[in-house]
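Here the complex is missing one protein chain, while the rest keep their positions.
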Amino acid sequence: MIEVKKVSKKYGRKKILDGVSFTANKGEVTCLIGINGVGKTTTLKAIMGLTPYKGEILINGQTMTKDSYEKITFIPDAPTMLPQMTVKQAMVFMKDFYHSWNQERALQLLEFFKLKEESRISELSKGNTAKLNLMLGLSLDVDYVLMDEPFSGIDIFSREQIANVFASHLIEDRGVIITTHEIGDIEHLIDKVILLDNGTVLKEFNTEEMREEEGKSVVDVMREVYQA
Amino acid sequence: MMRYLKLVNFEINRFSKIYLTLLLITLLSQFAGVLIVTKSLLNDAKEIMLEEKLSEVAYLSEYGGIDFTHIANTLWFLGPIALSAVALIFYIFLIWYRDWFGKNTFIYRLLMLPTSRLSIYLSKATAIFLMVLGLIAWQMILLPLENALFHSSVPEAFLNMEMSTSSIAAANGILMLIIPSTFTQFLLSYGIGLMVMSILFTAIMFERSFRMKGILLGLLYGGVAAALFLTPVFIMASEIFHFYSNELFGLLLTLGIIVTGLSIWLGSWLLKNRVTV
Partner (left out) sequence: MNVNTREPVYLQVVRHFKEQIAIGTLVAGQEIPSRRELAATLNINPNTAQKAYKEMEEQGLIHTERNFPSQITTNETVLQAVRQELILEAVESFVDAIRPINVPVDELLRVVKQKYSEEIREEEGK
């Protein structure tokens, strides 16, 4: 379980996060939604130890250490490998540095996304860059995968393909935290929703419970919460 | 440890194209310098002999012959050394900032490696230091070859003296700095170099942690570190106390180690706890 407890963060005088608390379970897809851009990415960065913050974040009950990067990974909204590398070189890099690299799954994902090992990263389309990012992150045998806006700015077919990953064995029983504003692509695939606004959590709910008890879709709840 | 070495290797590879270009420029420019400068010096001598109707012996006693110091002081020779120095100083900054502002944000990957932030910090420092040593080694390989070429292209009568590689290095201020003749000088040159690099790295970490405010903190830190290191020199200059040269050296060495250690500790602490991607 990932526990985010009263996490606050300021950039200068601007409060980005103001006492954010929520939990995300292993084996579930948790979706961080916020209609104003701020806060979602910062939350993921805070979990990953990529930015300082006030408050506490626990991963399986422990604070982040260097070894945690074998257990939790982050797939940002931007390419993380050098542009001059080929896909293959990026894979070798990962294999070199992570014990948790799973070459077999990497090859499955390569096939799934129809990426070519010899492609140069600088020459990949935006959709393929996102897929490469996802492929590198998901090839680690980690407990948790954090994804920042995996659907933004890419074509509909790539979006569909990426959404299919959530339903496939390629995710296995990992915990996933995803930020997105294009909820439509994955609404039926997520277990839990955290609605953020102005750096605070407005609502946290389980999607199936919400459908069963109130007959509301995620978009219905968003409309209620954000337009109130 | 393995990951640290892999990172060092990785960092060197990333700079290898520019680095090899620097080595090549040094080779070409210095060899071209030897040939071109020697030829022009000999031509000048011939012209003067012709104009003033001097015999070779008379010319030599009047104007003297030539030696390698004539070469070593030209732009052909010192230019590539300066270029390499500037490139590596520039790279001290680039090695960090390219990870944030490059076409792809590699810093995400780098800081998510399952290795300590200290290793990441040290791998970059090591890469630069190794590249500096590599350039020096290259210069030490080139120098005797250039010297030999020089000898073979100057008529014996015009040669002032045959200089050894070490005497060439000792006769030129800049070469003396990069190819020290004593261990003490080596410690001074490279120790100060390492210390300055660690201070710059730490200033960069301040900037990456606190942005605009960080620039001020970085400058402040640089000033404090320099002041700390130079304390014995200030004490001597103000004539409060006099140190013998070996005492001064010992003090500077100790303070240098302290300042370097402090910078590395502070820099890697900032990288671990305060830096924002």
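Just so it is clear, A and B label the chains in written order, and each chain counts residues from 1 on its own.
Operating definition for what follows: contacts are C-beta pairs under 8 Å (C-beta built on N, C-alpha and C of every residue); 3 or more make two chains touch, one makes a residue touch a chain.
Quick caveat: nothing in here was measured; it's all calculated off a predicted structure.
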item: Which displayed chains the hidden chain touches across the whole complex; value: A
item: Hidden partner chain, touching residue among A:Glu3, A:Asp141, A:Glu187 or A:Glu204; value: A:Glu187
item: Given A:Val7, A:Val29 or A:Met147, the one touching the chain that is not displayed; value: A:Val29
item: Contact partner of the left-out chain, one of A:Glu56, A:Glu123, A:Asp155 or A:Glu208; value: A:Glu208
item: Residue among A:Ala163, A:Ile178 or A:Ile194 touching the omitted chain; value: A:Ala163
item: Residue numbers in chain A that touch the chain omitted from display; value: 27-29, 163-164, 166-169, 171, 173, 187-191, 208, 211-212, 215-220
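The rule we apply is simple: only the chains that are shown with their structure count from here on.
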item: Centre-of-Cα separation between chain B and chain A, whole angstrom; value: 45
item: Chain A to chain B touching residues, read off their complex; value: 45, 48-52, 66-70, 73-74, 76, 78-83, 93, 96-99, 121-122
item: List of chain B residues in touch with chain A within their complex; value: 3, 6, 10, 14, 102-106, 108-109, 111-117, 273-277
